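Okay, handing you the structure first.
Missing here: one protein chain of the complex. Every other protein chain is in place.
Every chain is named by a letter (A, B, C, D and E) in the order it is written, and numbering of its residues begins at 1.
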Amino acid sequence: MPYVSIRVAGKLTKEQKQQIAQGVTDVIVKATSKPKEAVLLFIDEESPVNIAKGGVLIEDM
Amino acid sequence: MPYVSIRVAGKLTKEQKQQIAQGVTDVIVKATSKPKEAVLLFIDEESPVNIAKGGVLIEDM
Amino acid sequence: MPYVSIRVAGKLTKEQKQQIAQGVTDVIVKATSKPKEAVLLFIDEESPVNIAKGGVLIEDM
Amino acid sequence: MPYVSIRVAGKLTKEQKQQIAQGVTDVIVKATSKPKEAVLLFIDEESPVNIAKGGVLIEDM
Amino acid sequence: MPYVSIRVAGKLTKEQKQQIAQGVTDVIVKATSKPKEAVLLFIDEESPVNIAKGGVLIEDM
Partner (left out) sequence: MPYVSIRVAGKLTKEQKQQIAQGVTDVIVKATSKPKEAVLLFIDEESPVNIAKGGVLIEDM
């Protein structure tokens, strides 16, 4: 049941997603002792035109 | 004003989305007595390569 | 793995939460044929001072 | 660190996104005195077939 | 139907929430021409011990 949502700018390779899924899950399981199979994780690849930092679109930075 | 966000792996047909929208809204209205038109619901179809369970991408299961 | 997040204004009784959890899960399972035990659902009871509709806090309506 | 997530039905132009990013950030900075560069904002353009109001898909309205 | 979720560290006064609700709603309505009463906005006041930047809890900064 730990739920994780990760939002990043731009595209990730499948290997990067596997690395994130495995690594983040392991950290949470180790810290919380929750069962590994209970961890549900979503990755969102966001377009830089849809993210802003300090009021400026990342695409415009 | 009840807000509902539903994330599922893979694609849904329009009929499935209609079924979910209507059914989930009815359940919430019945349970909470909130006005039906106030219920705002979002459906996200997620790629199996962007979801992991127990550290493993659903696409790899 | 269907993930559901439901945000409502004010407090709900445990019975209302049970009703929502069961009813919403059944609707999603029926519509998507996903396994019932895979449905993960979160309910958030929000204070009316933290929600606004049309720019007005619900507490001020 | 203020995090803002904005979900709208349909497509927005880049100019609309710039207007939203800048305007929303300015409002939050003015109201909270948080540093402008700390404000992180995401915009999601949702398909009308994936949003429902009162149990009816916006596409069907 | 624009949905806005705003997460900030620490407590806000009611006046700050009114300012945010009104200001953010006006920006979105002006940019998108969506009807004002359709804008649904949630504010979450998060404890600094529950937020981290660069791996460090804000409470520890």
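Convention: a residue touches a chain if its C-beta (ideal position, glycine included) is under 8 Å from a C-beta of that chain, and two chains touch if they have at least 3 such contacts.
Note that this is a predicted model, so its numbers are computed, not measured.
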Residues belonging to chain C that touch the chain removed from view: 14, 17-18, 21-22, 25-26, 36-45
Contacts of chain E with the absent chain, listed as residue ranges: 7, 46, 49-57, 59-60
Interface residues of chain D (partner: the chain not displayed): 1, 3, 40, 42
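We take it that only the chains that are shown with their structure count from here on.
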Least hop count linking chain B to chain D through chains in contact: 1
Selected interface, D-E versus A-B, where C-beta contact pairs are more numerous: D-E
CA centroid of chain A to CA centroid of chain E, Å: 21
Residues within chain E bordering two or more other chains: 1, 3, 24, 40, 42
Arrangement of touching chains [line / ring / star / complete / other]: other
